[in-house]
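With one protein chain withheld, the remaining protein chains of the complex are depicted in position.
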Amino acid sequence: MGKGRLEAFSDGVLAIIITIMVLELKVPHGPGLADLRPLIPVILSYVLSFIYLGIYWNNHHHMLHAVQRVNGRVLWANLHLLFWLSLVPFVIGWMGENHFTVLPTALYGVVLLMAAVAYWILQQTIIARHGGESLLAKAVGRDLKGKLSPVLYVIAIFSAFFAPWVAGALYVLVAVLWLVPDRRIERALAGGKGQMP
Amino acid sequence: MGKGRLEAFSDGVLAIIITIMVLELKVPHGPGLADLRPLIPVILSYVLSFIYLGIYWNNHHHMLHAVQRVNGRVLWANLHLLFWLSLVPFVIGWMGENHFTVLPTALYGVVLLMAAVAYWILQQTIIARHGGESLLAKAVGRDLKGKLSPVLYVIAIFSAFFAPWVAGALYVLVAVLWLVPDRRIERALAGGKGQMP
Amino acid sequence: MGKGRLEAFSDGVLAIIITIMVLELKVPHGPGLADLRPLIPVILSYVLSFIYLGIYWNNHHHMLHAVQRVNGRVLWANLHLLFWLSLVPFVIGWMGENHFTVLPTALYGVVLLMAAVAYWILQQTIIARHGGESLLAKAVGRDLKGKLSPVLYVIAIFSAFFAPWVAGALYVLVAVLWLVPDRRIERALAGGKGQMP
Partner (left out) sequence: MGKGRLEAFSDGVLAIIITIMVLELKVPHGPGLADLRPLIPVILSYVLSFIYLGIYWNNHHHMLHAVQRVNGRVLWANLHLLFWLSLVPFVIGWMGENHFTVLPTALYGVVLLMAAVAYWILQQTIIARHGGESLLAKAVGRDLKGKLSPVLYVIAIFSAFFAPWVAGALYVLVAVLWLVPDRRIERALAGGKGQMP
């Protein structure tokens, strides 16, 4: 089975998720600067989630580039990943309504953690299909970055109950880790191209 | 006429349906765990519907793989299927607002039943175009799974009037039937690859 | 310039229009049959508009099949068509809120009329680019069906002010005219394949 429709469908879902998030930016009723102020937390989480979804799209792009064949298992592992990412707009909306209080902030971490787990499952499913000597298996390598992210998410989830801003800072940190194309970091972390954030 | 745009359009519509369902998860106003609780029925029906749409996309993918030519009839049979699937977000929203009461639960079954009928019509239209000796006709075979699903939907619709949870359990059962790649079930049910759930 | 992205973009916009129309079906708060009743006009206009958009997608598909080259003019003529079609969900919502009263019913006709005009402009732009002897110019032929539709829309718009149901019946009639693959009608109307409804 070809991978063309899998890519097209994933692109479609990711494009829609990244765009309907903007619907969570509820238009303020007043025309003043003060009416925009309550939106700042939603805008910040919109920017952060836009970057996260961009990283996922980017890495999904890289990962599937190394793939030749897909089967039913890969299709479902991919849908599983899309499911968790589809919850991002909902969690953003909840965080925005409640200004980074405990539970919404923790739930954001849970969704990111589950998406990372789903990405890892998808990656393993593809490697299992192509063999341990495949291009993807080699590209993934020791995957320190991929192993560090879930740990940081778990720490963020727990810290949300004591200091939500620490959780927020950790979410930003993970995004930066994946975003910055720092050669030294990339080499130190053993080339995590095509990974989940 | 090529099948490329038919696939692209169907992928687009299915990707949008699967993603706008999340808009039915209305963001709760409060920040507590108690504020999430009323959402549980909507989340459950979101998960179930995500799986149903995934099955449809998956099977649609398989079915069209065996297709070489499409004509006006196939285009319209396909639009007919997309029409019924497009009602899923509406019914989910209604079920969620009313916590699995009689009518919404029954209507969910009606939409699933009509989608299954539409899938069957699409399949027959394609087979009619390609001939009874075609690849698809052989792949479909006796299609016990495809015949069992509508029966289960009808039972679910009626049982919704007495015990909505029985209907819900039947909807889950049909999804599991299609999802589990159990070789024995698949063989017993005469290879229902590329069918509707 | 290739036509691939033009088709992909149009498919995307049409897929989204056809799907977000369902968001105009506002979920009723109550769980009973009586709560669904006020939705009947919206559901009817949803079905009709789904068919109209299906006809447009179908015919757009046929028309572009005969096209080899696109230029800036064609891109803008295409965007102009998509603009009018993008207003359909809005008009449906207004019709639904007000149960087929005068102005919403007339506005629906205006949007359909403008979409038909935009389709005709797009067709002429493509023919101008390919020459009067092109495949498309021949396929269009005398195009009686394409000339009848705008006349019926204008009659419908005016009749909306006296008897909205007459307008509604005319909208259904035009859709049926384009939908029914009646050989005799098609021959009588001089083969309107690839036209606007």
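So that you can tell them apart, the chains are marked A, B and C in the order they are listed, and the count of residues begins at 1 in each.
Definition applied: a residue touches a chain if its C-beta (ideal position, glycine included) is under 8 Å from a C-beta of that chain, and two chains touch if they have at least 3 such contacts.
Please read these numbers as outputs of a predicted model, since none were measured by experiment.
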item: Residue among C:Ala8, C:Ile121 or C:Val154 that touches the chain left out of view; value: C:Ala8
item: Given A:Leu25, A:Leu44, A:Val154 or A:Val172, the one touching the chain that is not displayed; value: A:Leu25
item: For subunit C, the residues touching the chain missing from this view; value: 1, 5, 8-9, 12-13, 16-17, 20, 23-24, 72-73, 75-76, 79, 82-83, 86-87, 89-90, 93-94, 96-98, 101-104
item: Positions on subunit A where the hidden chain makes contact; value: 7-8, 11-12, 14-16, 18-20, 22-23, 25, 27-33, 36, 47, 50, 54, 57-58, 61-62, 65, 179, 181
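Following the convention adopted for this analysis, only the chains that are shown with their structure count from here on.
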item: Fitting subunit A to subunit B on CA atoms, where both chains share a sequence, rotation angle to nearest 5 degrees; value: 90
item: Separation of mean Cα positions, subunit B and subunit A [Å, integer]; value: 27
item: Separation of subunit A from subunit C, taking each centre as the mean of its C-alpha atoms, in whole Å; value: 39
item: Sites on subunit C at which at least two other chains make contact; value: none
